[in-house]
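The other protein chains are all here in position, but one chain of the complex has been omitted.
The letters A and B name the chains in turn, as written, and every chain counts its residues from 1.
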Amino acid sequence: MKRFVMGLGALAFAALLIGALLEPLPVSVDLRAAVTNNMASSGVEHPVTAVLLNFRGYDTLLEIAVLLLALIVILAVGIDTASDQPRTVNPILQTLARVAAPLVIVVAVYLLWAGAFRPGGAFQAGAVLAAAAVLLHLTGLLPSWQVPTRTLRWGLTAGFLIFLAVAAGLLSQGALLHYPPAQAGMLILLIEAGLTISLGLILAGLFLLLSREPGDDA
Amino acid sequence: MSSGLLFACVGALLFAMGMAGVMLIAHLLRRILAFNVMGSGAFLILVGLTQRNDVPDPVPQAMVLTGIVVAVAATALALALVRRLHALTGQLELPADDT
Partner (left out) sequence: MSIAFDLLLALALLWSGGRCLSVDRLDRAIVLFIAFGLLMALAWARLAAPDIGLAEAAIGAGLTGALLLDAYGALKRRKA
């Protein structure tokens, strides 16, 4: 009975939502013109990267903070100590992973560089790096993390700290994250490089911390 | 009908489906799946609706890109909590109020 009522409710909700979507907007809020007009001063040529790191850099700053927070909470929650038999790993898979990992890193660097003028950027590059770490972990080449070491902690926070430092340095200009147009390209590349490393490590950490093996429970 | 509007409608259906799933399903892993389907629906509405004339709009695209990364962090956090709950109680469902 509950299922039926809920299903009917969801259906009615979807129907109403679609009805609302199909109505033409009376006054459409269009930010496309604002983005196009300011592309010249953004320091990059790809509009999505310009929005992410220049026009709405504030969101990206908070996003990397949220990711860091999620990782800290996962560390704080601790883990279940399931009895985890060591996996038997196919040597062919290991060899393939060894070949693939450097290529994946090259792809990540390319994506980071391409973000300035075509689809790509720090997020995709970080995700690709994290995928490489997960691949290496699943083939038994990279052990899961127990407690982050000091170097790892710096790597995890580098993106956030660089971003914050740039934001603080630019505060003297009067506004948060208002880059001077001449240096915008360099600053964005610097922030993106930090973000790529941190995002890769954080996203990999989400996996590697969750699949910690028992024994040395942190 | 433009493809932007079509995918916005698909997003509305996915959102409703995911919402019903989050409310009806007791199993926590499945509830996380439903939560992710719901999020995908919201993203599709956000991008599809602003591109109803099939002109790309970078602002919602950037917002959704941020949203996807935050969604995976939320999923990982939820999975950590579910695994902790299972380690402590052996349950994969939230306890009822009266216990």
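Couple of notes before you dig in:
Criterion: contacts are C-beta pairs under 8 Å (C-beta built on N, C-alpha and C of every residue); 3 or more make two chains touch, one makes a residue touch a chain.
All values derive from a computational prediction rather than experimental measurement.
The hidden chain makes contact, of the residues A:S42, A:Q124 or A:T196, with A:Q124. Mapped onto chain A, the interface with the missing chain covers residues 48, 80, 82-84, 111, 119-121, 123-124, 127-128, 130-131, 134, 138, 203, 206-207, 210-211. For chain B, the list of residues touching the undisplayed chain reads 1, 3-4, 6-7, 9-10, 13-14, 17-18, 21, 25, 27, 29-30, 32-34, 36-37, 40, 43-44, 47-48, 51, 54, 56, 61-62, 64-65, 68-69, 71-72, 75-76, 79, 82-83, 86-87, 92.
To be clear about the criterion, only the chains that are shown with their structure count from here on.
A separation of 17 Å divides the Cα centre of chain A from that of chain B.
Residue ranges on chain A touching chain B, taken from their complex, read 2-3, 6-7, 9-11, 13-14, 17-18, 21-22, 30-32, 35, 47-48, 50-52, 55-56, 59-60, 63, 66-67, 70-71, 73-74, 77-82, 123, 127, 199, 202-203, 206-207, 209-210.
Those residues of chain B that touch chain A in the complex are listed here as 5, 8-9, 12-13, 15-17, 19-20, 23-24, 45, 49, 55, 57-59, 61-63, 65-66, 69-70, 72-74, 76-77, 79-81, 83-84, 86-87.
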